[in-house]
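Only one protein chain is missing; all other protein chains are in place.
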Amino acid sequence: MLTWRTDLALEAAQLWRESAGEAAELPGVESAEELREGYPVTTVRILDGRGEQALGKPAGTYITLELDGLARRESDAFGRAARALAAELAPLLPRDPRAPALVVGLGNRAITPDNIGPKAADHTMVTRHLVEQVPEHFGAFRPVAALAAGVLGTTGVESGQLVRAVAERIRPACVLCVDALAARSVRRVCRTVQVADTGITPGSGVGNAREALNAQTLGVPVIAIGVPTVVDAATLTRDVLAQAGREELEPHALGEAGGGLIVTPRDIDTQVHDLAKVIGYGINLALHPGLTIQDVELFLS
Amino acid sequence: MLTWRTDLALEAAQLWRESAGEAAELPGVESAEELREGYPVTTVRILDGRGEQALGKPAGTYITLELDGLARRESDAFGRAARALAAELAPLLPRDPRAPALVVGLGNRAITPDNIGPKAADHTMVTRHLVEQVPEHFGAFRPVAALAAGVLGTTGVESGQLVRAVAERIRPACVLCVDALAARSVRRVCRTVQVADTGITPGSGVGNAREALNAQTLGVPVIAIGVPTVVDAATLTRDVLAQAGREELEPHALGEAGGGLIVTPRDIDTQVHDLAKVIGYGINLALHPGLTIQDVELFLS
Amino acid sequence: MLTWRTDLALEAAQLWRESAGEAAELPGVESAEELREGYPVTTVRILDGRGEQALGKPAGTYITLELDGLARRESDAFGRAARALAAELAPLLPRDPRAPALVVGLGNRAITPDNIGPKAADHTMVTRHLVEQVPEHFGAFRPVAALAAGVLGTTGVESGQLVRAVAERIRPACVLCVDALAARSVRRVCRTVQVADTGITPGSGVGNAREALNAQTLGVPVIAIGVPTVVDAATLTRDVLAQAGREELEPHALGEAGGGLIVTPRDIDTQVHDLAKVIGYGINLALHPGLTIQDVELFLS
Partner (left out) sequence: MLTWRTDLALEAAQLWRESAGEAAELPGVESAEELREGYPVTTVRILDGRGEQALGKPAGTYITLELDGLARRESDAFGRAARALAAELAPLLPRDPRAPALVVGLGNRAITPDNIGPKAADHTMVTRHLVEQVPEHFGAFRPVAALAAGVLGTTGVESGQLVRAVAERIRPACVLCVDALAARSVRRVCRTVQVADTGITPGSGVGNAREALNAQTLGVPVIAIGVPTVVDAATLTRDVLAQAGREELEPHALGEAGGGLIVTPRDIDTQVHDLAKVIGYGINLALHPGLTIQDVELFLS
């Protein structure tokens, strides 16, 4: 039913409702809204096959934080965002606070809208070697390893394959994958963080479904953390057409104009930088429960 | 008459013809087409006030090279592009091959679609100090200085002001300014180089007309070299609407969706890198007539 | 009398005493020590021609902060260092808190031990355009412009010439220049910040004395802020020889081994990064007296 691609379960649900009529009830899906540290948080639960089919996504929990206040640089916006993300991540982690974790940054470091994953990995507190080598100082930390998996074009190896190879060797108790997503609505670009307990299929966003990273393939929980950084150019044009009352237009009418083009904020470099830091810090606060933002800063500086 | 912004005189002329009807004659404007090293070159001459008003640009010569073959990596595409650009630049330079030149890269180095100017300056053969200090080896070169002018947000000084300050002190006989442009048609983005003998107004593209860089303000010829790297998101949507037969739609129908958004190729980093090198090499070949691409490579490596 | 080059007045005075005997009194020079925010601060005042000749530096005040605690990441080491620097800079600035300032980063951005100047400029709060354009919000700030002057090899223009050109046009009431220095003692490398009210001669450290930046040439006070990031390889070897009791060795005995080589900390990238931030923040706190470190962070983020 969905013609227009989105990686956000929240948007998929809205699109379903738009096409089915607001009165219709979305089968096999529950959703709830709340505020966390002042930011709106929506939780969409896809419960069964009906929900999977309606939204085109695997069953599981999808949590969306809307961080509009971050760009407006509201008071303590960064700290509140990192703590809100940590609060959503924490229940998805193994109970044992010393169970080892692997943080994976997916995407191409050389392409700005695609490098939020590698940049978030740069902000991760890497402790695995310290816990092993300097246990007298770091024994209380959870062992955390980090990996920027690169992209097929620069490694010749699927990032899914690479992560599986490393996970098999170092045997983490959970994996957190950070990736750039595509949204359907321009107003969500660089404003939204989605946390999902379903794992991720690297490159699925660009039509190259590759080796999935999830509990089936890795044998441990895989938490996906994503930020939409682009909208397909074709998607933008359809939004506008819809707004102008021309919903009947077919995709093919959009022609080739949108081929290979993306829509992105003018200051994408700054926005990706800021969001990668929020994600890295949120991960750190979730993986090492006792720490404050200042502790993280001191560790990473 | 033009509602839709473009920095390309070629596009402005096409838009005029579209709105006036193909039969109408564009007053005060001459144009001609030819092939140069296999690439189409269009020269638009705005002759007088009628042409200025019709196209919304100052009188002067605007030369457009269409480098589609470059992205397809055709045989010797880079060399032919650099030589074609050099051939168009050469007649605009002072006759004296030793008259000093200043190359200015405009734009923000930290923002990919805006950093083609600084990157082209990086590829410029800087010889001014060598001609002065090692005349026995470099006495035959034209003295060339290069300046990446930064942006107001990082310097606190208008780039126009900065260039004027430097030009007054080092007194070049001509100035070449490289900048990113905005196009109206997505198919011209990162495919087109425009050379104009009219100078440039930094930031005019984004609604901030600042101190112009032209023969009036600098007292010497100012050649502007520009590449469109983005299309306003609103412009794209209108292209699609037009294609879909909804030309009657008014801009305001596009609403706020396009605010602060740009449309750009997915691989903008690579494309800007390639084009900046073409421009730098084209400038070098034009400023130092005897050199080959290999000579330039050896000098810069 | 000094055979071994140092940019630090503190070291020059120590070398003088070593060669003259500890009992000898250094003529025309006063010095004093104190603690500032826990860091040792030494002030050397060269009072007259006798002091100038003895230390090989122009008359003026040279303040040295020794920031060893910074590398050890002592508690609040960064904040204390930035505030200590600000406290030393403040008395050298014009009294009027709204008198405009120009911050200049000297050195080559592409060479790690030489890029502390450009990096410090990146951490400067640039306000000149905001004070002009948005006086209702920024009217209370001092107008500050920043310039990374590049190097002769990449611009073809002496950085001294460039700074003079810009200063003549924007007419600041004072100039602060940040540059990398050479020390004689390896233990001062990346541990020391020198503030001098005498200005600076860019490139003097590497045997290329160029256009000086000082009150004579710019017509306003010029404060030089420098950090030694390298020691000449030949200097290191002499230190060792001296330590081994072979002080009688002549420089020529060191032969060609040291030609073009520098001695630098293994983690120079990190250390320059940290020190550039200390300097940028110190400058900001001095130029905008009411601000805290947190305010600066918010402005720059």
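Read from first to last, the chains carry the letters A, B and C; within each, the first residue is number 1.
Operating definition for what follows: contacts are C-beta pairs under 8 Å (C-beta built on N, C-alpha and C of every residue); 3 or more make two chains touch, one makes a residue touch a chain.
Predicted, not measured: the structure shown is a model, and the values here were computed from it.
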Only one of A:I46, A:A145 or A:L285 touches the unshown chain, namely A:A145
Of C:A145, C:A183 or C:L236, the residue in touch with the unshown chain:
C:L236
Residue touching the undisplayed chain, where the options are C:A87, C:A173, C:A215 or C:I262:
C:I262
Contact partner of the left-out chain, one of A:A20, A:V134 or A:I170
A:I170
Which residue numbers on chain C touch the omitted chain?
110-112, 186-187, 189, 233, 236-237, 239-241, 243-244, 246, 249, 253-255, 257-258, 260-269
Footprint left on chain B by the chain that the document does not show
73, 78, 274, 298, 301
Touching the unshown chain, chain A contributes residues 122, 126-130, 143-148, 150, 152-158, 161-162, 164-166, 168-170
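Just so it is clear, only the chains that are shown with their structure count from here on.
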If I list every residue number at the interface of chain B and chain C, are over half of them used by both copies, so same, or under half, so different?
same
Starting from the mean Cα coordinates of chain B and chain C, work out the distance between those two points in Å.
39
Just how far, in Å, is the C-alpha centre of chain C from the one of chain A?
44
